[in-house]
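Can you read through this structure? Questions will come right after.
The complex appears here without one of its protein chains, the remainder shown in place.
Moving on, here comes chain A:
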Amino acid sequence: MIEMQDVSFGYHVGSELLTGMTLSLQPGMFHFLTGPSGSGKTTLLRLCYADLLPSSGQLKVFDQDVTELGRDEIAMLRRRVGVVHQDTQFLDHLPVAENVALPLSVAGQGVDIDAMRDLLGWVQLAAQARSYPPSLSGGERQRAALARAVILSPDVVLADEPTGNLDWEMSMRLMQLLIELNKSGKTVLVATHDLNLIRATKAQVSARVLRIAGGTLHLAGADL
């Protein structure tokens, strides 16, 4: 689904943040991406949904080389990749239900009211459907972001520090939703620096843990 071959990226010319990244996200797999703050986890995720383009190497998403895609093709690609952003970006002037349904609107699809009700119920936000994003708690915002990420039934779900501002109970609740998505066949990649969260999740689902250190990607194992 997402294939990186010797990918490098730097925000400034001559200063590479990530080098020699080789990665293959296979369908139906659960992945964690860990590493210290500033190591490039968010950057790697942004490469995965073509928000950034590699400075060298080859990056293929759904068998398409992202460097060869036009703007419209990248937009279509993003409809197949659900992203839960670290800062849960919403349109604050729209209620939660409309924010969650936004990917359907921009894709020109109608909203199935029953399906929407089920989705909001799944993330336990049915009561907040008409609330506005600024009035939501951190956990509610993350769950709303997850609902928005999956409403188009994407093939891959990427989550960038989805539990960063949440307490343990709320974090596990969110992880439970991601595990359910994975069990329904979605490929999931979660970036987090919380090793306890990774251990708790691995107890419930088979997950591969990738670690970024020194600008390169490693398969983590016993160090967890």
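One rule holds in what follows: contacts are C-beta pairs under 8 Å (C-beta built on N, C-alpha and C of every residue); 3 or more make two chains touch, one makes a residue touch a chain; residues count from 1.
Definition applied: contacts and distances are computed from a predicted model.
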Problem set entry | UniProt protein name of the chain not shown, from "Acetyl-coenzyme A carboxylase carboxyl transferase subunit beta", "Cell division transport system permease protein", "Cytochrome c oxidase subunit 2" or "Nucleoside ABC transporter membrane protein" | "Cell division transport system permease protein"
For this session: Consider the whole complex, including the chain that is not shown, and state which of A:L152, A:I179 or A:V205 touches that chain.
Result: A:L152
Seminar exercise, completed: Touch assignment to the omitted chain, from A:K41, A:R78 or A:R211, lands on A:R78
Seminar exercise, completed: Hidden partner sits against chain A at residues 49, 51, 71-72, 75-79, 83, 85, 89-94, 98, 101-103, 105-108, 148, 152
